[in-house]
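Worksheet: the structure to be examined is printed underneath.
Excluded from the complex is one protein chain; the other protein chains are retained at their positions.
The first chain written gets the first letter, and so on, giving A and B; residue counts start at 1 in each chain.
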Amino acid sequence: MNSIKYLYAAYAATWIIHVFYLTTLVRRYSRLRQQLKDLGKK
Amino acid sequence: MKRLFPILSVITAVLLAYALNQALAIVQIPGVAPTERTMGDVQRIFYYHVPSAWTAFLLFMVNLVASVVYLIRRNPKADAVAVVCAEVGVVFCTIVLVTGPIWARPVWGIWWTWDVRLTTTLVLWLIYVSYLVLRRFSDSAQTPVLAAVLAIFGALDVPLVYFSIWFFRTQHPQPVIGGGGSLDPRMWHVLLINWLAFCCFAFLVCWSRYRLEMLQREVEEAHALESLVGAGAVSAKASMPLNRSPR
Partner (left out) sequence: MNLWAVTLATLKKDIRLEWRSKDALNSMLFFSLLVVVIFSFSFDPTAEESRQIAGGLVWVGFLFASVVALNQTWARELRNQVLDAYRVSPAPPNSLFLAKALGNFILVTLLEAVMAPLFIVFYNLRAIGPAWQLIPIGVLGTWALVVNGTFFAAVSIRTRSREIMLPLLLFPISIPAVQAMVEATRIILSGDGAARFWIVLLLTYDVVFTTACLGLFGTILHAE
């Protein structure tokens, strides 16, 4: 059935968006940790 | 408290996997959602589309409460909760607006329809994106107050939006995405289990984002303190950026 494509697309899109957001969180977190470390050293 | 996060993560992962299975009927265990009569298997998008919408609305409501609490008490933690819920809410709202058209296309042959729920979701998304833009573009001293006020305006707006589109639709009917009518009890069960799973997931994401927000504020304070020390306004000993009592 052709419309099954849409079902998988929807579920995939959901998780792609979630993973994308979580990746930005992780990146911001490591950047902040680095900044804090630099400030502590000074 | 520290161990709670990993434990909750595992529980959430299991819940999500179970809910996913019930929605897609990958493994035929009792309670999986049956195939819908008119729309077929595509209808299963419903089990991700609707819980995402409910989660987004829930997060926006928490944002509203946190904003009001902030305006009354000026507690910075309330402001942190507000920004966290707004951001994660926008993520879930985006998912609703993406899965909606993906569902509509095979079922109705159109990508979009100005039906009440989808349009209200779009307006909510616009309001909260403007909220996040405001937060990014304003100076950090005033941001919490301005953002909280905007959240209140948004909350006042949403019922008016819903009402106006509802009336418009009674005059110009169009297909409704998300399905109307009663639901098979097995479908209800799968819907609710997916909602529970996504609520747990949203909670974990919010928790992580909250920790990030607190870290960000710590860094900002450390920066500010450092520039004060540099200017000679505060003695170096008095400024210990990593050794502050928790707020």
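Just so we're on the same page, a contact is a pair of C-beta atoms (placed from the backbone, for glycine too) under 8 Å apart; a residue touches a chain by one contact, two chains touch by 3 or more.
Note that the coordinates shown come from a computational prediction; the quantities given were computed from them, not determined experimentally.
Interchain touches from the omitted chain, evaluated on the whole complex, reach B. Check B:11, B:133 or B:224 against the missing chain and you find that the one touching it is B:133. Considering the full assembly, B:161 is the residue among B:62, B:161, B:190 or B:205 that touches the omitted chain.
Of the options B:32, B:69, B:123 or B:214, the residue whose C-beta touches the omitted chain is B:123. On the side of chain B, touch with the chain left out of the figure occurs at residues 71, 123, 126-127, 130, 133-134, 137-139, 141-142, 145-146, 149-150, 152-154, 156-157, 160-161, 163-165, 167-168, 171.
What we mean here is this: only the chains that are shown with their structure count from here on.
Averaging Cα coordinates per chain places chain A and chain B 15 Å apart. On the side of chain B, the complex with chain A involves touching residues 20, 24, 40-42, 44-45, 48-49, 52, 88, 91, 94-95, 98-99, 102-103, 105-107, 201, 205, 208-209, 211-212, 215-216, 218-219, 222-223, 226, 241-242.
Residue ranges on chain A touching chain B, taken from their complex, read 1-4, 6-7, 9-11, 13-14, 17-18, 21-22, 25, 28-29, 32-33, 35-36, 39-40, 42.
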